[in-house]
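Chains shown are a subset, placed as in the full complex.
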Amino acid sequence: VAANSFGSIFRITTWGESHGKAMGVVIDGCPAGLELTEEEIEEALAKRRPGTSVWVSPRKEEDKPQILSGLYEGKTTGAPLSILVWNRDADSSKYSAFKELYRPGHSNYTYEKKYGVVDERGGGRSSARETLCRVAAGAVAEKLLSYYGIKVSAFLYQMGPYTCRKEIMEDPSLIAKAKESALFFPDATLVEEVIKAIEKAKAEGDSWGGSVAFYVEKMPVGLGDPVYEKLEANLAKILLSLPASKAFEIGEGIAAASMRGSFHNDSFVMRNQQIETKSNHAGGVLGGISTGMPLFGKVVFKPPSGILKTQQTVSKEGKEVFVSLPEGSRHDPCVAIRAVPVVEACVKIVLADALLLNRAARL
Amino acid sequence: VAANSFGSIFRITTWGESHGKAMGVVIDGCPAGLELTEEEIEEALAKRRPGTSVWVSPRKEEDKPQILSGLYEGKTTGAPLSILVWNRDADSSKYSAFKELYRPGHSNYTYEKKYGVVDERGGGRSSARETLCRVAAGAVAEKLLSYYGIKVSAFLYQMGPYTCRKEIMEDPSLIAKAKESALFFPDATLVEEVIKAIEKAKAEGDSWGGSVAFYVEKMPVGLGDPVYEKLEANLAKILLSLPASKAFEIGEGIAAASMRGSFHNDSFVMRNQQIETKSNHAGGVLGGISTGMPLFGKVVFKPPSGILKTQQTVSKEGKEVFVSLPEGSRHDPCVAIRAVPVVEACVKIVLADALLLNRAARL
Amino acid sequence: VAANSFGSIFRITTWGESHGKAMGVVIDGCPAGLELTEEEIEEALAKRRPGTSVWVSPRKEEDKPQILSGLYEGKTTGAPLSILVWNRDADSSKYSAFKELYRPGHSNYTYEKKYGVVDERGGGRSSARETLCRVAAGAVAEKLLSYYGIKVSAFLYQMGPYTCRKEIMEDPSLIAKAKESALFFPDATLVEEVIKAIEKAKAEGDSWGGSVAFYVEKMPVGLGDPVYEKLEANLAKILLSLPASKAFEIGEGIAAASMRGSFHNDSFVMRNQQIETKSNHAGGVLGGISTGMPLFGKVVFKPPSGILKTQQTVSKEGKEVFVSLPEGSRHDPCVAIRAVPVVEACVKIVLADALLLNRAARL
C-alpha cells in the first residue's frame, strides 16, 4: 500500500512530523550517474522556506539537508538516496491549547478517529512541513529532467479574488517574471493589489484561498502510461495529496466544461518540420500521453484553516465550544504562495518517473 | 508499474480495445463471502450502454458480462474475479479513412509516438469503451459498500453552458431526481434547455464539454491514507484517468480559491450526540481522511473530439490537410452524459479499496 | 497487494479455477513491437498439457489459447495482453466425495479457514492448472528474451531417489537431451530406472517428490535490482508460489552450506577478452545481479498429495475418519515432471521483467 510513497520507478517515501525530530525522504530508483550535491537540495529548500516573506508563516528553520546515502564521489549510485532535515524551531507549547478540541478545517478530528493516537504538535504528519521532502526529491528529479532539457516552472495563478491575466499561462517569458516576485506572482499589473489583500486578510486574522499553475517547456512526446498511469492522473494524484489542495486542472481544465469541440480541439500543424498543435487547449496531453507541447495545469488550495478569528467547534468530550488562536500565533494568510515551489517539485517528481517508465514502452 | 491496474487491496486490472475481441476486468482482493450475480453487473452495464438515448453515440452492444472466475455458489471466494464482455458491434471500416491522419483531440498521435504500433480501430485502448470495465468493477464494489450502508450517486452537473443549481449538490433528495432523467441531470428547471442545446450541437456536428458530480451518503469516518493515498488523491487519479477528463474538484473545489478561511472552515457541531460539521465546504474530507460527512466532488470532461466539422490536421507523412468525418458518423455530442455511471463506478472502486485498507490502520 | 499478480514492469495477473469456466492471464507492461501469435502460445501450452504421457495426470484438454487484446496486426501494442483458455474437461463429480473432508496435504483446509467460501472442485484456485497461465505468459516473455538472445531451459533434475549426474547441470549440450525425453530428464543412463520407479509408485497409488532445474544461456550482465528485487529473490518467490514447491536453490544452493569459501569463490578470468568466472558455483549471480555467466538453480516439489492409498483425516464436522480416492481417480505420481515447462516459464517471466527494469538503472 505504501501510503507514504509516490512513484513507480523514481519513487519517493517521506516520513516525519512537523514537531518530531526530523523530516526525511528516501528516493529509490534514481538512475546511477547523476551528479548531485547537498547544496542543490538546500537551494531548492530555501525557496520554500517559511519565513522568507511577511506573507507566509514565520517559522524560521535552516532546513539544511543531509544526503545520507546513495551518493558516491558526487554521483548517484543507483542505491536509495536518503535525505534528512532536522527540525529545530519546534515550539509545540502553542498547540497545547488545542489538545482538547477538534480544530475546524484541520485534520486532528479525522486522524483521531482513524488512528486513535495523534501527534497533534504542529499538525504532526498532516503538516505542510511534509512538503519539504517533496521539494528535496524534486531537486533530484530536476537533475534528471535537465539532462533531457525539460524545464518545469510554477507560479501563483490566483490569490483569492485576483487571477493572473490568461495570456501569461502560455507565455514562458511572462511566467519567468514570477521568479522576481516574493509572491511568485507573474502579473505585475496586479501584484500590489494582491499584496494589499494578503496583508488585509492577515491583519483581520483571516486567510485566502488561491491557486498555483505549473508549466513545462521542452516536453518530450510520449510520457505517461495509459490507462491508469496517465500523465495527468499522476499529476492530479500527487497534487491532491498536498495539504489544503481542493482541485486540479490540466489544460483548460474546468473551462473545458463550457466549450465546444470545434473550439477546444487543437489542430495539428507542421512547424519547422515538426508536428505541433496550433492551440494547446489540451495542456500538452492526449490520451494520457504527452504531446510534446507545453504541459500546463493548476492546483487550487483552500484558504488556510488556522485563522485567528473565533470559531465554533466541539471539544473531545463532545461539548460545543468557541475557540480562537492566541494573539500572535503563527498564521499563514494564503498557503498557495508557499505552495509554488512545492507544486513545481511535485511535477518534477511525476515527470522523472514517467521518463524512466517510458524506456520500457518499446522493444 | 501496472499501468492498467488501479487500487491497493481491492485492485482492478482492465484490458481490451474498442474493436478487439473482448473487454475485461480482473478484480483482485475482493473479500470472500460477498453475494454477487452476473445480472447485477449486467444491470450496471446497461446504465452506461451507448445507444440508450439520442444524445449519446449510437453503438449498440448487448454488453452481456460473464463472470469467469472467483465466484462459487453465488459468493465470492477471495480468488480474482474475471469479468468479460465480448465486443460485437465493431465496424472498423469507418475508421480506415483516418488511418493516415493524426486526428485533432485524439490520441492516435501520442500512441504512435510512444508505442510505434497503434490499434486505431475505434480508438483502440484509448476508447471510452474501457470504462465498461470500471462499471463492472464498480458493481462489485457497490456490493461491498452496501454491506456498510454506503451509497454513491453521480449526476450530470454541467452540460456546456448549463449548470445545476448549487443547492442540488448537497441535497440527496434532489440528486435522486437525476435517475429519472435520461441525461442524469437532476435540475428539472433546466433539463429542456439542456436537451435542446445538445440536439443543436449534434445537428451542427459539434460537441459540448460538461461535468459530472458525485455524492456519497452514509460515509464512515476514517477512510483515506495520508500522505499519498489520501481519499481525494485517489479519487482524482482514477477520475483523471478517464478519457476526456480535464479537471477534478473535491468539496468547493475551484471555488475555494476565492474564499476566505472564515467562510470555508466547517465548524464542528454536535447533532444527535454525533460530531458533524455545520457546513461541508470540505466535501467530506480533512487531511485526506473522510470526516463522515457526505463526500462530494466533480470531474470535468472536455467536449468530445470526434466532431463532424471540418478540421485542420497533419497526415502521417507530415502534410497539412483538412479532414471531416463522413456524414452520419457515430458522434457523441457530450461525453459527460454517459460518463455519469462511470464516475459513480470509479468512486465506488476507490471507496471499496479505502474501506479494506482502513482495517489495517489500528492495532 | 495484488496477490494474483507478479512482476514490476512485465507484470502478469492470473485468474481462474480448475473447474471454473476458464483460466486466463493479463500481461501488462509488455513492450510494444513484439511479434506474437496464438500459435506460439499454444505450442508452449502443449508442452505442459497434462495427458501427454502416462506419467502425468490424464486430464485431456485442448488448451487452445485466445489472445483477446494487446495485439494488432501481429505485434504487441503496449496495451495489456489478455490470454484466455476455456476449461472443458471439468468433471467435478469425482471431487464431491471429498466435500465433507479436509484432504491431507491439500489446501481445502486452509482455504476454508481463511476465506470461509471454497471452490473445491478440482482444487479450485489452488490447482496446478493455474500454472497454464504462467506458461502462456512465459511464451510472451520468451519472445522478448529471444530478442536479446537469452535462452532458458528447464529439466527434471531429481525424481524421488534418482538424481541427474551433476556434470549435466552445467553443460547445455547435455541439458538439451531433456527435450528428447517425455520426462524432460536429461540423464539417459538413468531414465529407464526413473520410469520404472514412477510406474511402480503409480501402481501402488503413491507418489514421489522431485526437483526441476533451470539453466539460462547467454545471460546479460546486470539483471536484478538489489536489495529486495535481487534476481534470485524474485526467482525464489515465483517458484515458491508454485503448487507443491518446497525449496529453491541458486547455484550450488544447499550444497554451499558445507563448502569452504576458498572452494566456493569463483575466480574472475579473461576469456576471449571478456571477463568470466572460472567456475560458477554462484549460479550466475553476485549481489543479486547477474554476472553474465549461466544462471542456474533448482526448485523442489513435494510428492503429490492426491494419492490413492487410504489416509487418516478429519471431516468438516470434526470427526476423525479414513479416506481413500476412488479407484481410477486422476492421480499424478510425480508433479515435478509436468512442472518442467512451468519452471521454464516462470524463469522467463522473471528475466523479462528484470531486463525491462534494467533500462532505468543508469542515466
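Of note:
All chains are identified by letter, namely A, B and C, in their written order; residue positions are counted from 1 within each chain.
Throughout what follows, a residue touches a chain if its C-beta (ideal position, glycine included) is under 8 Å from a C-beta of that chain, and two chains touch if they have at least 3 such contacts.
Source: prediction; values computed, not measured.
A single sequence accounts for all chains of the complex, and while 3 copies are shown, the assembly in the file contains 4.
Just so we're on the same page, only the chains that are shown with their structure count from here on.
At the subunit A-subunit C interface, residue numbers used by both copies make up over half of all numbers present, so the two copies contact each other through mostly the same positions.
Of all chains displayed, B has the C-alpha centre closest to the centre of the whole protein C-alpha set. Between subunit B and subunit C, the centres computed from C-alpha atoms are 39 Å apart. Between the CA-based centres of subunit A and subunit C the separation comes to 46 Å, rounded to the whole angstrom. Touching of two or more other chains is recorded for residues 1-5, 8-9, 14, 111, 114-116, 125 of subunit B.
The touching residues of subunit C, when paired with subunit B in their complex, are 1-5, 8-9, 11, 13-17, 20-24, 26, 28-29, 32-33, 66, 68-70, 72-73, 75-82, 84, 111, 114-119, 124-125.
Remark: subunit A residues 1, 9, 29, 31-34, 78-79, 144, 147, 226, 356-357, 359-363 touch subunit C in the complex. If you check the complex, the residues on subunit A that touch subunit B are 1-6, 8-9, 14, 102, 104-107, 109-111, 113-116, 125-126, 130, 158, 160-161, 201, 206-211, 221-222, 224-230, 232-241, 243, 245-254, 256-270, 273, 275, 277-278, 281-283, 285-292, 300-307, 309, 311-314, 318-320, 336, 357-358, 360-362.
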